[in-house]
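Every protein chain except one is present and positioned as in the full complex.
Chain naming follows the written order as A and B, and within any one chain the residues start at number 1.
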Amino acid sequence: MTSLIIVSVLAVAVLYLGLFKYKTALLPVSVTGLLAAAAMAAMDWDLEKMYFSEMMLFDNYAVAFSILLILTTLLIFGLSRNYFEKISNNVAEYYALMLFALAGGVVMVSFHNLAMLFIGIEILSISLYVLAGIRRKDPASNEASLKYFLMGAFATGFLLFGTALIYGATGSFNLAAIASSGAFESALFRAGVLLMMVGLSFKVSVAPFHTWTPDVYEGSPGLIAMFMATVVKTAGFAAFLRLFLMAFAEASAFWAITVAILCILTLFAGNITAVFQDRFKRLLAWSSVSHAGYLLLAILAVGFSASSAVLVYTIAYSLASVAAFGIMILVSRARGNDHLDSFNGLARTNPFLAFTLTLAVCSLAGIPLTAGFFGKFYVFKVALAQGYTWLVVLAVINAMIGIYYYFKVIIAMYMKENANAVAIQLNPGFRLVLSIVVFLIFLFGIFPGLIANIL
Amino acid sequence: MTAIFYILAGIMLAAACYVAVSRDIARAVFCFFGVLFAMAGLYIFALADFVAVTQILVYAGGVVVLMIFALMLTDKQLLENIRRGESSGPRLFRARALPSILLALAVFAVLLQVITAVDWGNMAWRHEAVAAGNRITGHENMVENVGVNLMTRYLLPFEVISVFLLAALIGAAYLARGRTNN
Partner (left out) sequence: MTLWLIPALPYLGALILILAGSKLSKQMAGIIGCGSMGLSALWTGVTGIAFLSGGREPVRLQLWEWFDVAGWNPGVTLYFDSLSLVFTFVITFVGFLIHVYSTGYMARDEGFNRFFAYLNLFVGSMLMLVLADNLLLLYLGWEGVGLCSYLLIGFWYQDPANGAAARKAFIVTRIGDTAFAIGLFMLFQTLGTLNIGAILAEAGSALSGDGAASWPGGPAGATAIALLLVGGAVGKSAQIPLQTWLPDAMAGPTPVSALIHAATMVTAGVYLIARMHGIFELSPVSMQVVSLIGTITLLVAGCSALCQSDLKRVLAYSTISQIGYMFLALGLGAWSAAIFHFFTHAFFKALLFLGAGAIIESLHHEQNIFRMGGLRKELPVVFITFLIGSASLAALPLVTAGFFSKDQILWMAFAGEHGSLGLWIAASVGAFLTALYTFRMVFVTFWGETKTPVTHRPGKAMTIPLIILALFSLLAGFIEVPHNLGHITLFSSFLASVLPSPELITDSLLMEWMSQAAAALLTLGGIGLAYEYYVRNPQSLAGMKRNTGALQRFFHSGFGFDRLYDSLLIQPYTWLARVNRRDITDSLYTGLARFSIWLHRQSAQTQTGILRHYLLGAAIGALIILTISIFI
């Protein structure tokens, strides 16, 4: 709870800094504040505190995901030095909006009441609608913003309708009360669960509600797309799982088949469409869709270890995405676009970047010795434990398809030549963040026990 | 009483249908106003007088007026172009809208199915509430009730909504800011 307050107040403080033109102080203040927020979140470990008539529950699940969200934001802030300055003079707003979005994310992972879930999602979304369109002169950015907003509004409708039906069936917004209401057979309840599922599926880009993803990622500034792929996706899935784990777990028999169908659709839609993308950002967007499919596998297995699997997966995915999007930003800035051909010869000019990106896409593809391998591994494991062998087989096929398109960029970097490529300059922030990411991907790939046993 | 309910409901549905199929934006906005107003009436039937008043204030008084402003401020030429494109077709809707209509009907059928499948009178929580005497008779002061609840039980959502509004405000200010400064 303290961390939520710190993040919200930090956003306001950042606005004030912007107002009084202390631009150089923006980043240090944000970073310090986020560290404090992460530390305060960690203090809640094992306390299982309920807040404000059971509106929020800071259990270990909430703490772990809050810290993950905060630290991922911290990594993104590490890359944002000199980034927003190139877009506009009013930098404070970006930081403030990202912090607001983070506050929404923290609410989403710690809610214990459907009202809080809704408000959390909306805080996150409204900040992102603006962030997506933050390049006001760029039509693509405007289009992304508007599309995201309209689709998001549509999804909110489903979410609210579902919430209302569940209230109608159980008479409560409280997760524990819903879980113990015994109304699982009611058609009202079922329709409510499915409508909420539709609404959440929009937010985490699960097929067939994923169609906005590539357009919005492509139109948004790279750093914002990175934020969407990491923080937003993590928060979305944490909320998804938390809702279905704490409120609907008893009724899993009827919604499991729907989730399974969505999972297959998402996996195939994401991977098959990613195969021939020739723009790296779009490729990453489709790959982000496919990762939603893998994560759905864990939702299916609403057991004790599903949250652990989702945590490992989202950590691995966030780390790899930070690296992949970060290098995409560098390359497209230096070479004009994010076409896969722009990566040609990167291994020669910038071996460190090429290595980092190779590691990142290996982690995304789930190659052993990277964190991504264990992400997939644990997700498959919990799905297998629930008896979804056929689904895991399909997921593994998709993982193989994934290797095909992920390796295209490795091939471009290492095997294709670009005669007039010059080395890309890295600022210290990038170097630091990418080094941390490389270290962590290896660390969690070799010692998965460090994160697998947290929850 | 029941007759008034059905009249209000009928007005609302008819107006909503017109909003959906109308090709004239101005008319659609006015019909939308009708929808919102009729809905406020339905809220009163549900003994939610505070919500009904809020509905009229916020939606009828705020949102619809905003829409009309937006309509009036929009480039006339743009509206004219849209109208010209539309006037050549049929008055209400075209064949290419057929899938949407079928879809809407299908959703309606599903919802109808859900509604008929529910045993409305026999829900556990209603029995509990009735047994506990926790019901509204229409004589309570609803405003007080809402106020007390917002400040006690729903204090946290109430406060967090302020974060939401602040984010929306900043976003709006940023997007609407003049373009001269950069």
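What we mean here is this: a contact is a pair of C-beta atoms (placed from the backbone, for glycine too) under 8 Å apart; a residue touches a chain by one contact, two chains touch by 3 or more.
Note that the structure is predicted; figures quoted are calculated from it, not measured.
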TODO: Decide which residue listed in A:112, A:242, A:381 or A:408 touches the omitted chain of the complex.
DONE: A:381
Task: Contact residue for the chain not shown (choose from A:272, A:403 or A:436) - done: A:272
Task: Sole residue of B:74, B:100, B:145 or B:162 that reaches the chain not shown, by the stated touch rule - done: B:100
TODO: Would you mind spotting which of A:91, A:371 or A:401 touches the chain that isn't drawn?
DONE: A:401
- [ ] Would you indicate which residue among A:22, A:167 or A:254 is in contact with the undisplayed chain?
- [x] A:254
TODO: Provide the residue numbers of chain A that touch the chain removed from this figure.
DONE: 147, 150-151, 154, 158, 187, 190-191, 193-195, 197-198, 202, 207-209, 211-212, 214-215, 254, 257-258, 261-262, 268-269, 272-273, 275-276, 374, 377, 381, 385, 401, 447-449, 452-453
Open item on the list: I need the residue numbers on chain B that touch the omitted chain, in ascending order.
Closed with: 99-100, 103, 106-107, 110-111, 113-114, 117
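Keep this in mind: only the chains that are shown with their structure count from here on.
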TODO: Over in the complex, which chain A residues touch chain B? Could you list them?
DONE: 8, 11-12, 15, 51-53, 55-56, 88-90, 93, 96-97, 100-101, 103-104, 107, 113, 115-116, 119-120, 122-123, 126-127, 129-130, 133-134, 136-137, 169-172, 181-183, 186-188, 190-191
Task: Complex contact set, residues of chain B against chain A - done: 111, 113-114, 117-119, 123-126, 128-129, 152-157, 160-161, 163-164, 166-168, 170-172, 174-175, 177, 179, 181-182
